[in-house]
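Only one protein chain is missing from this complex, and each of the others stays in its spot.
We just call them A and B in the order they show up, numbering each chain from 1.
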Amino acid sequence: MIANIGYGGLLVAFAVALYGIAAAIYGAVKKNERVAESARLAMQLTFPLVSVAVVALLVLLVSGRYEYAYVYNVTSSAMPLYLKITALWGGQDGSLLFWSWLLSAFTTAVTLRKWDRDREFLPWVVVVALVTLVFFLTLSLFVDNPFERFFISADGGEVLAMFQPAGTFAVLPPDGRGLNPLLRHPGMIIHPPMLYLGFVSFVIPFAFAIAALVTGRSDDRWIRITRRWSLTAWLFLSLGLLLGSRWAYDVLGWGGYWGWDPVELAAFMPWLSGTAFLHSVMIQEKRGLFKRWNMILIILTYLLVIFGTFLTRSGVVNSVHSFARSALGPLFFAFIALSALTAFALLVWRWEKLHAEGNMTSLLSRESFFLFNNLLFMGLLVICFSGVVYPIVAELVTGNKVTVGPRYYELATPPLFLGLLLLMGIAPLSAWGRSTVKTLGKAIWKPLAASLLVLAGVILLGVRSVMALTGLWLAAAVGFITLYDYGRAVLARARRSGESLPLAFWRLAGRNRRRYGGYIIHLGVVIMAIGIIGIESFQVETQRAISRGETLSLGAYSVRFDDVKSFDTNDNRNVVRAEMTVIKNGREVGQIYPRRDFFYDSQQPMTIPGMYSTLEEDVYVILADWQPLTADRATFKFYLNPLINWLWTGGLVFILGMLVAAWPAQEDEPAGEVKP
Amino acid sequence: MRPARAARAAGYVLAACLIVGLVFSAFGVPRAAAQSEQPSPTPVISDDQVNAIARDMYCPICDNIPLDVCPTAACAEWREQIRTKLAEGWDRKQIEEFFALRFSDRVLSLPPARGLNLLLYIGPALILLAGIAAVYFTVKKLLKKPSAGGQTAEPAREDEYIRRVEEELRRREREK
Partner (left out) sequence: MSLNPSTPASAEPTPPRAAPLPWWAVALAFLLLVGFLTILGLALRNPAVEVGDHVPPFILESYNGEQVNTADFQGKVMLINFWASWCDPCAQEAAELEAAWKALQPGGKVVFLGVAYLDTDREALNYLKQYGITYPNGPDNQTRISNIFRIRGVPETYLVDAQGRLAAVKIGPFASVDEIFQMIQPHLP
């Protein structure tokens, strides 16, 4: 009954969305305001309707109705309540429904804005948003229906259906299989919603861009309206990526935080094009340049969002957390092809209209630095895209799979990342239109000199890798330049307004959030870069089987194997847990507990590292092997991960900066709205 | 500096940076060598020696988890095979080739640069070059374009802002 209500809600939402598309097109073409308004109302209705389905599924999940295949696959009675709720996005069917739900929430939110002066955009925004929604609802309704139940046919076969087929009888499994243990980590519970929120909010700027193309408005109105949406999308996508890396570091047990896995890249690619977009729209806003390029970027971002969802859902590429091959593939393919070709045709149609309205006056200008920034981001995107797509091509042509692993990206991307770091230091100091070498030099030379001291210090510490030296020096330089520039501005403000320095410090950021939010984001990136350079260049590891009481040493640290215990827990796990003492320079500094969990209901093992974490480095130990017969001996893998905590700290600073930049401010929104 | 020449110079500089960067990245990033301080008593070939090779290999059973940390029985066997080969005096290259021949190229973290795989190495570089060319021509065109009505007479807001800050700073320095 509950399932039928949920499914019914989806069906009605589907019909309403179809009506909305038809009404919007009719209303726009026939210039019929009332019909167009009904399309807006239809779009507003989708959120409550899809919510009915989500609530229904939640009720099934929480009440343990294991006759429903989805409930059976992702929950078990031993799971705590919050995991039963988050199991909503723990499997394929549920996460697709969740996607639709978020999208409907966002589209509904869009309908609530004041449309008075952008009336002509409305119908086309509705069309784009609802077509996307209809696609995802189609998947939930006809391919991966989360409300299907188990039935057994006369010949003993298992049948999945909404309603009992003739000649079958219902089955009621006593318990479910439980959520994939890898997905039970807090990071993994919040990570998918963050990514999906990021994905979904990029649909909105795309919808406005298409609306601008269709209506032929060549100004930057669509960019101004959707600026906050783009920032929100970017915030969530970044958060999702950060949480994903933290999860990988804590749970996957391979000593790293980023594996250049196709599924990670699926989220990273829209992030790259989205970041390029966020920078390059500013050129259009300030100088009227690169209108076509911005269109291309937002279209690309949207396509990458769909492509990313497709990659993780269709099983075209195999990956740690990708789901099995399914019927989704062809549908996604059709949708990507349709959107790509439509957007392409629209862009060609409006190409001439989108010509540049300004010109460039100097290479030493903000716009030209942003252009190089875009070039580097696109370079990264091309590399990632090639790495993801090449195995598919190779298998098609040669019949054999290949792996494009981290080594490929580690070979190709560092120069581009360093280039971005460099630009990050200079670009914010440059002026729109034209800067002079003199003003730039003046803003740079002191921090640059300070960064040379850092470089010398690092060399004295014994670092010889050219790449690491370049990276650390650039990071120091950019960090200093950014802080120095902010400091100068604070002084100037204090001088002019007579405010005290702390007040000036605070008010300055508040006055120009977009600019100084960007500064904070850049500082976050610098701190993260230091962490990444640390672990990428200086990570060391060792592995050996040791007996109780023996130690394993690496650098200044050693770990002593004290004990190991194997026990069953009441949530159906077998845990093998080692106790180890961390010793630094002969002093005992802490205890760690690397362990292996085996989940009986899903028959999956999980390796959880023991970690002793400091600002300088992490002691990261994995229980690599343990035979119950020789309980006195176990194999441990011991990593020393230098500076990894800088990565997480930098991530927090980064997010803080995004909040500053995206927070509704009084002075910039009205100004944007006043524009004719 | 004339705009066209400036643009060309910038193009060259960017290209040079990319090439230098690529060369650095090819030789510069040494994978931190595993170190084991006490030679382990029993095996001739230590786990670290095995892992040094295994970390750059993938066993198709654990997708995207490097061989050195994949917990399955199959991967354990593969690691033992690496150990055996190392004990027989094989080097890293020989072992990688052996595994690639036996289990196909997908076991390698980096597809060998031959045949179709060259596409993976040359393709992105070519696209990148095309991108640089596109930027170069765009900049050239935009710099040449006649100004749409007194360019310097339209300073954007932020320039104004920076100018004011600079002025403020100058005054401050004078007063000191």
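By our rule, a contact is a pair of C-beta atoms (placed from the backbone, for glycine too) under 8 Å apart; a residue touches a chain by one contact, two chains touch by 3 or more.
Just so it is clear, the model here is predicted, and its values are computed rather than measured.
J.: Have a look at A:Arg40, A:Arg65, A:Arg149 or A:Arg287 and name the one touching the chain we're not showing.
T.: A:Arg287
J.: Which listed residue, A:Asn512, A:Thr607 or A:Asn645, touches the chain dropped from view?
T.: Per the contact definition at the top, the residue touching the missing chain is A:Asn512.
J.: Write down which of A:Ile25, A:Ala105, A:Ile336 or A:Leu483 is the residue touching the left-out chain.
T.: A:Ile336
J.: Which subunit A residues touch the hidden chain?
T.: Missing-chain contacts on subunit A: residues 219-220, 284-288, 314, 316, 325, 329-330, 333, 336-337, 340-341, 344, 348, 351-352, 355-358, 389, 392-393, 395-396, 399-401, 511-512, 667-668, 670-672, 674-676.
J.: Going by the touch rule given at the top, which residues of subunit B touch the chain that is not shown?
T.: Given the touch definition above, subunit B has residues 59-61, 72-74, 76-78, 80-81, 84, 101-104, 106, 145-146, 148-149, 154, 156-157, 161 touching the missing chain.
The working rule: only the chains that are shown with their structure count from here on.
J.: Approximately how many whole Å separate the CA-defined centres of subunit A and subunit B?
T.: 21
J.: Could you pull out which subunit A residues touch subunit B in their complex?
T.: Touch list, subunit A to subunit B: 252-255, 259, 261-262, 286-287, 289, 318-320, 322, 356-363, 366, 368, 371-372, 375, 378-379, 382-383, 386-387, 390-391, 393-394, 397-398, 400-408, 410-412, 414-416, 418-419, 431-434, 439, 465-468, 470, 488-489, 491-493, 495-496, 512, 515, 536-545, 553-554, 605, 607, 622, 624-625, 635, 637.
J.: Please name which positions on subunit B make contact with subunit A in the complex.
T.: On the subunit B side, the touching residues are 3, 6-7, 10, 14, 17-18, 20-22, 24-30, 32-38, 40, 46-48, 51, 56, 58, 60, 63-66, 68-69, 71, 76, 104-111, 115-117, 119-120, 123-124, 127-128, 131-132, 135, 138-139, 142-143, 145-148, 151-152, 154-159, 161-166, 168-169, 171-172.
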